[in-house]
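The complex appears here minus one protein chain, its other protein chains still in place.
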Amino acid sequence: MKPTLKRSNAPIFWALFGAGGMLSALIGPMLVFITGLAVPLGLLLPADTMSYAHVLAFARNWAGKAFILAVIALFLWHAAHRIFHSLHDVGVHAGTGAKLVCYGLALVGTVIAAWALLAVGF
Amino acid sequence: MSKRRPYVRSMDGWWRRNPYFVEYMIHEGTALFVAAYAGILLAGLVRLAEGEAAWNAWLAALKNPWYVGFHLFALAALAYHSFTWFKIMPRTMPPVIVEGQRLPAWVITGGGLAAAVVASLILLGVVWGMVR
Amino acid sequence: MESYRADVVIVGGGGAGLRAAIAVAEADPELRIALVSKVYPMRSHTVAAEGGSAGVKQASDSLEYHFNDTVHGGDWLCEQDVVDYFVAHCSEELTQLEHWGCPWSRTPDGRVNVRAFGGMKIERTWFAADKTGFHMLHTLFQTSIKYPSIKRFDEHFCVDLLVDDGRVQGVVAIEIASGELLCIEGRAVVIATGGAGRVFRENTNGGVVTGDGMALAYRHGVPLRDMEFVQYHPTCMPGTGLLFTEACRGEGGFLVNKDGYRYLQDYGLGPAEEKPRNKFMELGPRDRLSQAFWYEQQKGRTIEGQYGSVVHLDLRHLGEAKLRERLPQIYELAEQFLGIDPARTPIPVRPAVHYTMGGILVDGRCASPLPGLYAAGECSSVGIHGANRLGSNSLSELLVFGKVSGVEAARFARSVAAGNSASLNRQAQAVERRVQGLKLGRGNERIAVLRKEMAQTMEDGCGIYRLAATMQQTCDKLEELKQRFRNLRLDDQSSVWNTEWLLAIELEYQLDVAQAMACSALERRESRGAHQRLDGFEQRDDVNFLKHSQAHYVAGGPPRIDYGSVRITRSQPGTRAYGAAGEQAEQERKASHG
Partner (left out) sequence: MAEGQKTIEIEVLRYHPENDTEPHAQVFEIPFTDDMSVLQGVQYIKDHLDGSLSFRWSCRMAICGSCGMMINGVPSLSCQTFLRDYYPARVRVEALAHFPIERDLVVNMEGFIEKLESIQPYIIPREARTLSEGEYLQTPEQLGAYEQFSSCINCLLCYAACPQFGLNSRFVGPAALALLHRYNADSRDGGKAERMELVNSEDGVFNCTAVGYCSEVCPKHVDPANAVNQNKTNSAIDYFLRFLAPKGGAR
C-alpha cells in the first residue's frame, strides 16, 4: 500500500557541510585574518610566519597535513552544499547539473589538495 | 463538473519578500567567501608543492591590494557566518537538558560563540608558538 | 449527483464522532465508515476544551461519589441508570486514550495526575495542562488514521438525513470546496455534531457550534430533550466570551467583587478559606456561580467594564511559575487578548453561554426513537447532565457514549439490509433542489442581521434568570425571524467555497434550535439547575416538573412541548446544597439512611 520511498543520499553531503560549517565557524575568521591580513600586512605576527621553511615543515608533518586538508576540503564541501541549495533557492533548477558542478568542484579541490600534500613530501 | 481551479502563486523573488529571507540569503551567501578563500588556500598549497619560488610568488601576491581587500570582506563574511551558525544552533541540535530544565537558546548560542573565540585564540597562539 | 455507499455514516468529527468511528472500526473492520465533518476534524470545537475530563482515579474516590456529584449537580434531572453506566466507564476510556498517546499531565512517579473541578467531591479530573480537549481531539484524530475502514469526508457539510422505509439510511452533504452535493448512503447514522451555544450572543463556543445535527434530527421528528437547560460559565472574557477554564479555580483562583471580597460566601457556598476545597466557594457548580454573579450585579457590587459588568478572577497568589506550568494557555490568552499579566493583575470576567445540556433524545445506548439514528456528544441528550452539567463530565461523555454509539450503530447496520439506492437518490435530489434554492434568495434580509437579532433575543429571554414575559417575547421574536428568513438575500450565488450559503443554512438550523430552547423554557414553570425563574417559580417543583421536556418539531410554527419521565434508581431528589450547608445535608442524608 505504502509507496516505496527513495532514500536520499543527502546525509553524505550534509555531514560534510555540517563539519565544514562548524570548522569555519570556529576558526574561519581567525584563519582569514592570519593568512589574508596579518601575514601580508605584517600585523601582529612575526614577519616570517608563513616563510617557505615554516610552511613546508608544517605541511610535511602528519598533523599539519591533516589540518590543511580538513580546512580546504571541508570549507569547499560546506560552500558547495550551500551554493547548490542557494541556486535552487533563487530558481536555478539545474538539478543534477548544478549538483555535479557544485559537488564536483569540491571533489576536484579535495583531490588536488590531497595530491599537493603528497607532493610536498614527508 | 467541479468549478474548482486552485491558483498556484509564483515563487519568483520569494527571498525579497521578507526581511527574514533576505537575512537568510545573506548568511547563505557567506559560502561564496568560504569557497573563494578555500580556493586561495588551495592555490597556495599547489604553489607550495611546486617549490620555494612559486610559494614566494603566491605570498607576494597576497600583498596585492585586491587580495587584501578581498580578505577584509572575507573576514567580515566568515565572522557573520560564525555568528549566524551559532545563532541557529539551538534550532538545529537536540535539546540539552540540565537538571530537568531545557538549556535556553541564548546559552547555546553564547556557548558556541565563546568556543569560537577560544578556538581562534588557541589557533593564533599555536601559530605564534610554532614560528617563534 | 455523486453517491457513496457506506455502512455507518457518522456526522461530526469532534471528540464524539471520532470515538464513534474508531468504535465501529474496532467492532467490525468490514464495515465501511463515512466520517462526515464540515471542518477538518482537528478544528472541531472539542479542541477548545481546557480544563479536563472526569474519571474516578484516586483510591479515596469511588464510582458512588462520582454518581452522586453528577446527579446532585444535575438537580436530579438525570437518567440515573445512564449515569451509573457513565461513571463506571470513564476511567477505562481515559486510560484507553492514554494508550493511544494522549499526553496527560503526570505525577512525579509517572501516573496520570488529576485536579479538582467544580461540584466534584474528590479530585478526579484528568488533564493535559490546560489544553485537555486539544490533546484529546488530536489524539483521537491521529489514532483514527490507523483504521483503513474510516473514510473521511472532511469539509463536507451535512444538509439532511435520508429517511426511507421508516429508518435512517444516509445523509446528503455539500462538498464545500466544489459546492456540489453528495449522497452518502449508510445503514446507520450517528450524529455527533456538538452543541448550539452560538445561538446566544456572548458565548465560549467556536463559529461551527450551530446545532446543525440537533436541527436535522428534530426536523425528522426526533424530539429535542431538556433544551431549556443552557449552561452559563461564570468566568469568561467580556466582549468575546472566550473561556477562562474552571481549572483556574481548581488550581486555587479566587472570584472577587469590586471591593476585593470573595462574594460567593454570601450565596451559600462558604465559608471562604485560603485553599480550594471541593464543592466550596469557587469550586461550586457553574449554575450557582453564574447566579451569584447576577445577584452581585443587582446589588451594584460588580465592576463596570466596556462590555458590561465584570468581577475579578484573581490568580495572583498562585505565582507566575505555577500559572505557566498548569495554566499556560490561560496565561497567554490574558496577555494577548486583554494585555494583562495574570500573575500581577486580576482578570476581568463575566458569565457567558457555554454548553447545551439538552439535545437529541436518545436512550442509554445512544439510540434515538428513529430506527438507525444514533447520537452522541453535546448534540445528544443521553441523560447524564440533567439540569446542569458538571465541568469535565462532558469530555468523558464524548468518549464513553461516542464508543457506545459506534458499537450500537455497527450492530444495527449489520442487522438490516442495504436500502433502495434509487429511492434514496431521488430523495437526495429533492434535498439538492431545496438547498440550492436557498442560495438564490433575492429578498432584502441579511444573514448577519437576523443572526444578531436571534442571539440578542436569546440572551434577553433565556439568560441566567428568566421571566415569562421576556421568554414569550423571545418566542415571538424567533417566529418573526423565521418568517424574515424566507426573505433572505445572499451576495454570493457561486459554488466554490460559498461560505455565505453555509451560513444561511446554519442560521436556519439555529432558529429551529433556539425555538426549541425558548419554548421549552417558557413551559417549565419552576427553577432547577441552569433554568432559574424570578416570576413566582423560584422553587424546584418535583411534583410537576421532575420531568424531561421534549420539543417536537412542527412545520411552520412553534414546537409542541411534552414531557417524559426521569429514571430514578437510588438517589431520591434532595436539597442541592454546597459549601458548609452541603456538607451538613450530606451528613443528614447519611444519618437518615442509617
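Letters A, B and C mark the chains as written, and numbering starts fresh at 1 in each.
Everything below uses one rule, namely that a contact is a pair of C-beta atoms (placed from the backbone, for glycine too) under 8 Å apart; a residue touches a chain by one contact, two chains touch by 3 or more.
It should be emphasised that the depicted structure is a prediction, and the values quoted were computed from it without experimental measurement.
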{"item": "Chain not shown, its touching partners among those shown", "value": "A, B, C"}
{"item": "Selected from C:Phe134, C:Phe153, C:Tyr355 or C:Phe412 as touching the chain missing from the view", "value": "C:Phe134"}
{"item": "Contact footprint on chain B, counting only the chain that is left out", "value": "3-9, 11, 14-15, 17-18, 20-21, 24, 28, 88, 90-95, 97, 100, 102"}
{"item": "Hidden partner chain, residues of chain A it touches", "value": "2, 5-8, 10-12, 14-15, 85, 88-89"}
{"item": "Absent chain, residues of chain C that touch it", "value": "39-40, 42-45, 47-48, 92, 95-96, 98-101, 103-106, 108-112, 131, 134-135, 138, 142-143, 145-146, 154, 177, 206-208, 239-240, 242-243, 329, 332-333, 336-337, 446-448, 490-492, 494-500"}
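The rule is simple: only the chains that are shown with their structure count from here on.
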{"item": "Interchain centroid distance [CA atoms averaged], chain B/chain C, Å", "value": "57"}
{"item": "Separation of mean Cα positions, chain C and chain A [Å, integer]", "value": "64"}
{"item": "For chain A paired with chain B, centre-to-centre distance based on mean C-alpha positions, whole Å", "value": "11"}
{"item": "Numbers and ranges of chain C residues touching at least 2 other chains", "value": "none"}
{"item": "Residues of chain B touching chain C in the complex", "value": "2-5"}
{"item": "List of chain B residues in touch with chain A within their complex", "value": "11-12, 15, 25, 28-29, 31-32, 34-35, 37-42, 44-46, 48-49, 52, 55-56, 59, 62-63, 67-68, 70-72, 74-75, 78-79, 81-82, 85-86, 112, 115-116, 119-121, 123-124, 127-128, 130-132"}
{"item": "Parts of chain C lying in touch with chain B, wherever the complex brings them together", "value": "177-180, 494-496"}
